[in-house]
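Moving on to chain A:
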Amino acid sequence: MGYIRIERAVCKGCGRCIVACPKDLIEFSDELNERGYQVVTYKGSPEECGGCTLCAVACPDLGIETWNNRGKQTFETTTGLTEKMTHYCPGCTHGVVHRVVGEVLSELGLVGRTIGVAPVGCSVLAYEYFNFDMFEAAHGRAPAVATGAKRARPNTIVFTYQGDGDLASIGGNEILHAANRGEKITVIFINNAIYGMTGGQMAPTTMPGQKTSTSPFGRDTEDTGMPIKVCELLAALQTPAYIARGSAHDSKHTVRLKKMIKTAFQHQAEGRCFSFVEVLSTCPTNWGVSPNEASDWVADAMMDYFPLGIIKEPAKEPKPAGAKA
Partner candidate 1 sequence: MTKVLMKGNEALGEAAIRAGCVHFFGYPITPQTEVPEYLVKRLPEVGGVFVQAESEIASINMIYGAAGTGVKCLTSSSSPGISLMAEGLSYIAACELPCVLINIMRAGPGLGGILPAQSDYHQATRGHGHGDYQLIVLAPASVQEAVDLMMLAFDLSERYRNPVMVCADGMIGQMMEPVEFPTEGAGEPMAENEWALTGCEGRERRIVNSLYLSPEDLNEHNKKLKAKYDLIAEKETRHEVYGEHEGADILVVAFGTMARIVKSAIDDLQSEGVKVALFRPITLKPWPYKAGRATMDALAPDAPVLTVEMSMGQMIDDVRLCADGSRRHEFLGEAGGVVPSPEEVAAKIKSLL
Partner candidate 2 sequence: MEATNVLMAGFGGQGMLLAGKILAHAAMAEGKEVSWLPSYGPEMRGGTANVTVCIADRPIASPLITTPTSLLVMNLPSLEKFAPTVGAGGLIVVNSSLVHRDPKREDCRVIKVDARNVASLAGTERAANFVMLGAYVAASGVVAPETVEGEIAAEFTGPKARHVPANVAAFRAGLDAGRVDAENAAPQEQDA
């Protein structure tokens, strides 16, 4: 029989796993953990869970491990992340994307070669969570920092992890030119349509009509323009690149997202090209909704405007001799 183990201490009570479970086997308990969150609990009988991992994939806080019917562990926490509990709000998908990046680097055997660059924004403390060498960059400058690091140490795997204010607003020039030079780095771009760390101001990717603290009547596109589609903007550049947009709002999309992120790092590991993955993400706190409502809002309000998929990929080429996967 399959089963899951919920780490009560790290649970933030976001409830994403409850929605993720296809068999409806998880529910909120009546208990609060030491940090005051109402933790989730397994409610089904032991034989019902097949260990499908979707709850664990949805969890932003490394709070669930799963086993299948034969007793084999199907989901375990990655060595790509430290054990430090994140500071992210309940239901924030930063934790999900951190985990996916950590898993990919671990699965590709790249952790020992990786240098990450954290941004300014909610993920400013990413250097505490990624379990490898890390920079903390100035606001928007991560692609330039990554350029310097990668050019100086071409054998390392260098990536930036940036939010929409950092990358699409203050750092617009740095990302444009790093992409156009074809820097052999990977960029993970978190688009949650709002400034999180400063408390919910309008971002370059804020949706038309979306209320934020600096667009209190809804984003007026006559005054502020339309949300910037960064993938499409970068895809207009001629320089070969891998550009994709995924979403972390639910487990199904997160599984696809992981493939994109894996492909992005593989391109870099094989010395191929600049690679870029945008991730539609949630900000329940600043959107003023519950974590699961936030996931729905990504699907309902964002995905039409920011279509998912591989936007651009390098032309097929014969594998260079001696290249490692």
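Worth pointing out:
Please note the rule applied: a contact is a pair of C-beta atoms (placed from the backbone, for glycine too) under 8 Å apart; a residue touches a chain by one contact, two chains touch by 3 or more; residues count from 1.
How were these candidates chosen? In short, all candidates are chains of the complex that A comes from, given by their letters.
Quick caveat: nothing in here was measured; it's all calculated off a predicted structure.
The contact partner of chain A in this complex, picked from the candidates 1 or 2, is 1. Those residues of chain A lying in contact with candidate 1 across their complex are 111-115, 117, 124-125, 127, 131-138, 141, 144-153, 155-157, 173-174, 176-177, 181.
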